[in-house]
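Please read the structure below before turning to the comments.
Only one protein chain is missing from this complex, and each of the others stays in its spot.
Chain nomenclature is as follows: A, B and C, assigned in order of appearance, with residue numbering initiated at 1 for each chain independently.
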Amino acid sequence: MTATPVLDTVEVASRTPDQKQPYAELGLKDDEFAAITAVLGRRPTQTELAMYSIMWSEHCSYKSSKVHLRQFADLPKGDRLLVGMGENAGVVDVGEGLAVTFKVESHNHPSYVEPYQGAATGIGGIVRDILTMGARPVLVMDPLRFGDADHPDTRRVLPGIVAGIGGYGNCLGLPNIGGEVVFDPSYQGNPLVNALCLGVMPTDRIQLSAARGVGNVVLLLGAKTGRDGIGGVSVLASASFDEDGPARRPSVQVGDPFTEKLLIEACLEMYDAKLVAGIQDLGGAGLTCALTETAAAGRSGMRAHLERVPLREASMEPHEVLASESQERMLAIVTPEDLPAVLAIAEKWGVLATAIGEVVEGDRLVITWHDEVVVDVPPASLADDGPVYERPMARPADLDALNSAALPAFPSVEDLRELVLRMVASPNLCSRRWVVEQYDRIVLGDTVLAWPEDAGVVRLSEKTGLGVALATDGNGRYTRLDPHDGAMLALVEAYRNVAATGAVPIAVTNCLNFGSPEDPEVMWQFAEATRGLAHGCRTLGLPVTGGNVSFYNSTADVAINPTPVIGVLGLFDDVARRTPMGFQEQGESVLLLGDTAEELGGSEWAWAEHRHLGGRPPAVDLERERVLGEVLVAGSRDGMLSSAHDLSDGGLAQALVESSLSGGIGARIVLPTGMSPFVQLFSESAGRAVVTVPRSEELRFTEMCAARGLPCVRIGVTDGTALAVQDVLELPLDELREAHEGTLPRLFG
Amino acid sequence: MTARIGVVTFPGSLDDRDAQRAIRLAGGEPVALWHGDHDLQGVDAVVLPGGFSYGDYLRAGAIARFAPAMASVIEQAGRGLPVLGICNGFQVLCESGLLPGALTRNVELHFVNRDQRLVVESTASPWTSAFEPGQEIVIPVKNGEGNYVASTEVLDALEGEGRVIARYLGRNPNGSARDIAGIRNERGNVVGVMPHPEHAVESLIGTAGTDGLGFFSGLVTTLVAA
Amino acid sequence: MPAYSVVVDVMLKPEILDPAGQAVANALPALGLGPTSSLRIGKHVEISLEADDEAGALAMATSMAQVLLANPVIEDFSVRLA
Partner (left out) sequence: MPAYSVVVDVMLKPEILDPAGQAVANALPALGLGPTSSLRIGKHVEISLEADDEAGALAMATSMAQVLLANPVIEDFSVRLA
């Protein structure tokens, strides 16, 4: 039963073809193992097996999603996309010689096991992705999903996750300019922690990951490598596979934002001095991924001397060194001439830098451990040629019943005042102040808009005011009811949020959080959602620059609501013309843009008041969204708008409350006749926004809407310190504020 | 003549560029200083910026105070060089003994970032000379260890000698003793503040307004007049 | 019931990164202190409580450590009388 500590070299593997391999324990299927053996012409060594098991995992190989994600790569690129999908993050030209790169990624499972560190390292990981492209990271966002707000485990998970995101992002000096907090029981036991980062660079500083140039040095930068985050591969550590199966170590990684900050500054200084020939961050799959991807991208041979890797624990074995997900590391390819300069910069910033290998002739990745060959593989077989599956799909059996479920009875007018108070205090609609106050929102001194605005806005150039806007959205209930339209609704909401600030939407990133791809109903949801998203992007003329797929989000076999989180990037020629969401002046006209229909399927009202999920989500009209976006941008450009706020969860009532509270100014509203006040206040019809305009601009603005065929109705005027809806309700702002702000501190404070 | 004001960058400093911008907007000339250099390049004043020097892992500011640049700052502060420590910089000033007391974990145990109302009390420092005593201003706080503590004797002395430069109004964001947001040394040249004046210098940025500019413009005016 | 003083020391597991300890260890040589071959920083918790006897006090502190003071995923702890 004791393990034999003999190193499993390539030579040993060739001699012992029949030795039993624990590939099943490592998650590889019979045919996948057969494919590996065919590629190598022999059985894999233990270390090679570990590498294939990681690189061919769902997480790294995208084997179930690849066939669907192709739709995004096929979208028209537009004239701004400098680097598309496939690299670490897409790069978008924003003019003035600058480019931005942005991406959203999930860190769901680690954040459930260890909320603080899981969330913290989620930020750390996405930041390195952005750094890898050559950009200086300048902001983060955090779309989050939790179980029920009053569930005891949410009390364990949420404060830790929020503290972890703040702890890492604040210490890195990156402003947090937005995100989401959503509660739904489907995320109980499987919270979603998605993290977004955006970086900016001169267009001529874009870095790529390819390792090229025979003789170039492979340099490992940053933290020492430890046993953290080894996870599944730890089964190999026991070297014996008895009946009970080997114990797996929990794959918890601890973040060190200080080291990451130094790594960022050191890398940027190296980029500026043009000292880096290729660079890759170490994230999931650690060195395994970085070595194979750089070699494969460069179509190069590579040799790595694994014993040179600085270790935290001397007893680590080769497969552990290769699988470790220790944070705050980067792999750089550097010419021998530039090496001294690179080492000097690393030293200046106190960053460890170790030459661990070199680019060589040929097309093999050869890894040695004290001169014994433990890996000899074609790198592309790991990085690019993993398995690809067309998984079986099936429309969920309960979908028809869900879609035809009748809504609960609507409340009467007398009940609406109390309903508004309850809704603005409900977990999904209440103020996020308790969360966002734990985040630094202003560091770097360029934050123009952040919480509670529709989109975050950051200035890129002090001289010209060039800037970007970003919003993320995703509604799991809508997507559960119709994955195709749900994904489009997430897209158009983020689009609308960006346009509401006055920015022109130009590009999309996404994080697709779903259940198990081996469940045909989940796979159908995934296929529908990607189809919807691709269709939406095509129609709106937006390229998808990158993203992330997170499968296996389920608790005890029950999948989460399918949750595509969509991030939309917008562009400002001058951020000084941004439109805030809060009412700015007394006595301005309040206009409702778009059409309101009776659309309460999947709504926040049905859920918050009745725990009801059924019917159809709101209809999507992409052309209407485009026109609405144009009007919001034109209104900003021509200085007509004092405020703009998009309508989404909670409908008109929620938007009016938020604009009133944000600006500290009330409104007198007169609802149009012909539709019940309840429906007008709580319907979640898409393609709508509330704006305020000075009286002097009203005619010009309404004529512009008319000219573009956008419905525009004057519904009232900003006034006083209460929100009054004629013949329906009157609510002092203080009372609203108390209801809106009290919930999260009460639950988590 | 324009005032040359140094901003020291420690490993983990975050608001250094922001402080430089604030100096520029106030009409001064920012000079980047590196923690590892003794040389302060003959600057007329020094800002120790906010951030998480050395990760703030042990205690905020504990390691940074040993930097070579700090040895020079301590020496020249003794000769009257104006020094402003903001947030992490305030922590460094306390750790290095240039200011009394210490900054500990916020009582609510969270990092907190919000626009904060303050009342300026002591204007007997170049850094606060642009304000009127009793003037109310709004600038953002953002810290996890901003809870000012000192012995009763020290607190009494600070108040008795008029060395409290600003206090929190309304909700005390971190539990600071006697609502203290910032203090100065006897001479008035060394000031530590927990809130971030450099984040309230442009109406376009953030939501606090431009009250923070006074910290820098007051200094520039004083230096140029001298 | 008699009063006891109990100490719970909580440390990150050896295989888990300790950024704080590392930052301090790196800073010491410049101050003319060290070098250290390892320096790790954990929590030291001093608890005063009443219990029937020493064993009861230790058991109570152990429960506190298990439930609240230590995170078993990343930390180990030890309990002793002060």
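Note that in this section a contact is a pair of C-beta atoms (placed from the backbone, for glycine too) under 8 Å apart; a residue touches a chain by one contact, two chains touch by 3 or more.
Quick caveat, the model's predicted, so the values are computed rather than measured.
The chain that is not displayed touches the following shown chains in the complete assembly: B, C. Across B:L25, B:L58, B:I74 or B:A157, the single residue that touches the chain missing here is B:L58. Of B:A150, B:V164 or B:L223, it is B:A150 that touches the chain left out of the display. Seen from chain C, the chain kept out of the figure touches residues 3, 9-11, 21, 24, 27-28, 31, 33-50, 60, 63-64, 67-69.
Within the complete assembly, residues 58-59, 62-63, 66, 94-95, 100-102, 104-109, 147, 149-150, 175 of chain B touch the chain that is not shown.
Note that only the chains that are shown with their structure count from here on.
Chain A and chain C have centres, each the mean of its CA atoms, that are 36 Å apart.
In chain A, the positions touching at least two other chains are 256, 258-259, 350.
Among the residues of chain B, those touching two or more other chains are numbered 54-55, 57.
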